[in-house]
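With one protein chain removed, the remaining protein chains of the complex are shown where they sit.
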Amino acid sequence: MANITTRPVTKLGIVGAGSVGTALAYAALIRDAARQVAIYDIDSARAEAEVLDLSHGTQFTGANTVTGGGNIDALAGADVIVITAGARQKPGQTRLDLAAANVRILESLMPALMEQAPEAVYILVTNPCDVLTVAAQKITGLPSNRIFSSGTVLDTSRLRLLVAQSAHVLMSSVHATIIGEHGDSEFPVWSSATIGPVPIREWQISGRQVFTDELLAAITDDVVNAAYKVIAGKGATNYAIGLAGVRIVEAVFQAQNAVLPVSALLRGEHGISGVALSLPSIVGSGGVYKMLEMPLDDGEQQALQNSAETLRNTMQNLGIG
Amino acid sequence: MANITTRPVTKLGIVGAGSVGTALAYAALIRDAARQVAIYDIDSARAEAEVLDLSHGTQFTGANTVTGGGNIDALAGADVIVITAGARQKPGQTRLDLAAANVRILESLMPALMEQAPEAVYILVTNPCDVLTVAAQKITGLPSNRIFSSGTVLDTSRLRLLVAQSAHVLMSSVHATIIGEHGDSEFPVWSSATIGPVPIREWQISGRQVFTDELLAAITDDVVNAAYKVIAGKGATNYAIGLAGVRIVEAVFQAQNAVLPVSALLRGEHGISGVALSLPSIVGSGGVYKMLEMPLDDGEQQALQNSAETLRNTMQNLGIG
Amino acid sequence: MANITTRPVTKLGIVGAGSVGTALAYAALIRDAARQVAIYDIDSARAEAEVLDLSHGTQFTGANTVTGGGNIDALAGADVIVITAGARQKPGQTRLDLAAANVRILESLMPALMEQAPEAVYILVTNPCDVLTVAAQKITGLPSNRIFSSGTVLDTSRLRLLVAQSAHVLMSSVHATIIGEHGDSEFPVWSSATIGPVPIREWQISGRQVFTDELLAAITDDVVNAAYKVIAGKGATNYAIGLAGVRIVEAVFQAQNAVLPVSALLRGEHGISGVALSLPSIVGSGGVYKMLEMPLDDGEQQALQNSAETLRNTMQNLGIG
Partner (left out) sequence: MANITTRPVTKLGIVGAGSVGTALAYAALIRDAARQVAIYDIDSARAEAEVLDLSHGTQFTGANTVTGGGNIDALAGADVIVITAGARQKPGQTRLDLAAANVRILESLMPALMEQAPEAVYILVTNPCDVLTVAAQKITGLPSNRIFSSGTVLDTSRLRLLVAQSAHVLMSSVHATIIGEHGDSEFPVWSSATIGPVPIREWQISGRQVFTDELLAAITDDVVNAAYKVIAGKGATNYAIGLAGVRIVEAVFQAQNAVLPVSALLRGEHGISGVALSLPSIVGSGGVYKMLEMPLDDGEQQALQNSAETLRNTMQNLGIG
């Protein structure tokens, strides 16, 4: 009979075997998001040890495999590549402070990746992810739908958790989104937020309004500062972003056309161009098919322009664009 | 060491080993919705054969078991009981035509079930499910949160499929609901329907509005007549309702507080009392915690009152209420 | 941005929208075994109604879709095709009685399928599945690894259920297999059967041997007659075979190289050639890579030869080979 070989149907590449890259790999294996997970890191000892540890758990995760190490050709032929390589955010440091170093990493990394996986969809997680998305798009010349970042998918998950806890409902029954920069200028779109089909400001428990202006402001604050809080306590954030990353990866591998708030280069949406920031977007097998324009009230319109402005300034300081 | 015994942590009881009851059992086993699935049917030969067939598949479904037959004590101690017993809808027959016979079945069935499972949450699938919910609540005297029906969960799933197909997005990115009677007077709430965060009437592909009044009307029509079409072709509907039922069962077992359009006795919501019809409702471990009042435009308000009126008439004809 | 399109990554084709084909489709959708499930049946009204019903449940099953009807081009480009078309086993009828009619169906069906899906792996479920495997291989000229049948995967599942129940352990901790014809001459290989790592005859509860010769004989009997019992009670078997079929499909789509007792053309294994019967076999992306020769005691060797002889006789009566 035929030779015994295995044809991996789907291959997920991860750049960076740090706390984020390995959590993402672990979640991808457990959820069986791809047949093969491959990890690459310039620190080959770390990468090999992480791959070994992850592989020891595969008895419990299905028919998938994990490979990789310090050689970039581990990523050859990947269908989707998630980039987590870079410096990690230190306590006190803003996300934008990390930018310059990480742009420089991309300048050598992206061409090397394109050689290994010319057809891949690229997802950036490294911060500042919005700015790096523009940089990486320019370096590669890829169409903007094929190179984007996890944006506010994670921040939105934090938002829904807090709303769900106050409303006493399941998280997937909360419809609310964070848009803008993945950073301090991001904001929730409260004007159209609903719980089930009920506008958030009309949600009542025992006849009393739950989501007062004070509570909405407190939740906004909590979400924007969540990463700082986690980093203060454990030095990094990794588990939630691991799952958020896998969620996006699944939208691509499963050709879902899911609406997710990822960040890609804007081309006139809400009158903004030339920066990448998060809007609810259709994500499917080719990457980002469309960034949606949702209804915004005047304050939200203004906040979105501010967020774009913040990003434009950073890009200018970094000499991008 | 200790004796070898197994303590089933969660037990799902199903009344009726017909096409719906067994599809629901199959889906529950595959999704591992409960540790133990128990089926009861007055036709004991059928029930035993179905249990045997289902049990032969359990190698592939996890650590769950399936039991049952023609003896109602198979359901003893069940945490949730789904009722699918009854006559099936014949081609041409309206759902309400089935009512009288099925009310009579409940009169003997419900007291016997209450003996076996006094603490269970009861979910009615047998048609006409709205009317039978009121009848079963009166027979048992159970608080109305613990006895309700699958309502328009299935119809809403049909709605989202059609909208998702026209919008080219994932079904879970469609936020739209069918409310009212599970039957001819049901209707979609278009006024607040969205795709992702975009109002449905503003959804565009290549710059053109997709959901014109004509398309919305056609979709409404398709949903309301979907069951008739399936019944015409295969004599019954069973697979979709099996999954819809399991979805509700999971909300209870997992204490989800999910918002689902189930049907329970109204007590003043939208000014309606004394009938059961579907509204988006919070479903968790105790059953239906709250039926939500969502914004409706004038036409929808009117349609909801009509639907309630239709149900009130049926109940009067049947001597319920 | 790019056009909104969806690229189905994996496509499962099913021939026959009867009780087996639709149960298999339902299980495949719930387990998310393939991105797209397509069903074809010469009875187009039935096929369309089943597809409609199944599609109405897809809100609850992930990002997959179901299509099909009475036109065979619904199966175009399928990666795996499962054949369930045929007459169903009637009460009292042996599996071999169905053979002639079903061979004739394959004579027209297989060439038409090969046009639609020339690269597919083909899995036969229609009975008598061993004999039809040989017929289909000859009709198509496909290499024998790419056309095989579900064989005794289902029978083995029945065996493990009974052993697990008597041993009070999880089914996946039972290692025992039915080999030979999927029919009356099949048999369990008790000589090497174990529970965990304990030989089955040494398994004790409270110091007493559980699996006496009497119990082993009773279990064998039960397994061989299981299908007859289910058919007597409900007219057909469908749910367990639906899951067994999906299990095999997953081995192919996931390139698992799982060891499963499927039935393919033998070429000298245990000295047998020219018939298809079930042996534990390696199943992966190309189909059956290898049929394994396991240790058998003298009685088992003899039983296997008898089973092969039975099949050879049937094939001769049918003019195959």
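Worth a mention:
In order of appearance the chains are A, B and C, and numbering begins at 1 in each one.
Just so it is clear, a residue touches a chain if its C-beta (ideal position, glycine included) is under 8 Å from a C-beta of that chain, and two chains touch if they have at least 3 such contacts.
Every value quoted in this text rests on a predicted model; they were computed, and no experiment measured them.
The chain that is not displayed touches the following shown chains in the complete assembly: A, B, C. Between the chain not shown and the residues A:A63, A:A87 or A:M114, the one that touches is A:A63.
Touch with the chain omitted from the figure is made, among A:L52, A:A112 or A:A217, by A:L52. Screening A:A38, A:I72, A:A244 or A:L292 against the full complex identifies A:A244 as the residue touching the chain left out.
When the missing chain is restored to the complex, the residue among A:P118, A:G233, A:G268 or A:G299 that touches it is A:G233.
Take chain B: the residues that touch the chain left off the picture are 1-10, 35, 62-64, 143-145, 250, 253-258, 267, 282, 284-291. Listed for chain A, the residues touching the missing chain in the whole complex are 4-6, 22-23, 26-27, 30-31, 45-46, 48-50, 52-61, 63, 154, 156-158, 160-161, 168, 170-172, 205, 226, 229-234, 237-240, 242-244, 246-247.
Counting the whole complex, the residues of chain C in touch with the unshown chain are 168-170, 172-173, 175, 177, 189, 192, 194-199, 251, 256-259, 280, 282, 292-295.
One rule holds in what follows: only the chains that are shown with their structure count from here on.
Each chain gets a centre from the mean of its Cα atoms; the one farthest from the centre of chain C is A.
Although chain A and chain B share one sequence, what matters here is the overlap of their interface residues, and that overlap exceeds half of the numbers used. Centre-to-centre separation of chain A and chain C, using mean CA positions: 42 Å.
Between chain B and chain C the centroid-to-centroid distance comes to 33 Å (mean Cα coordinates, whole Å). For chain C, residues that reach two or more other chains under the stated contact definition are 4-6, 63.
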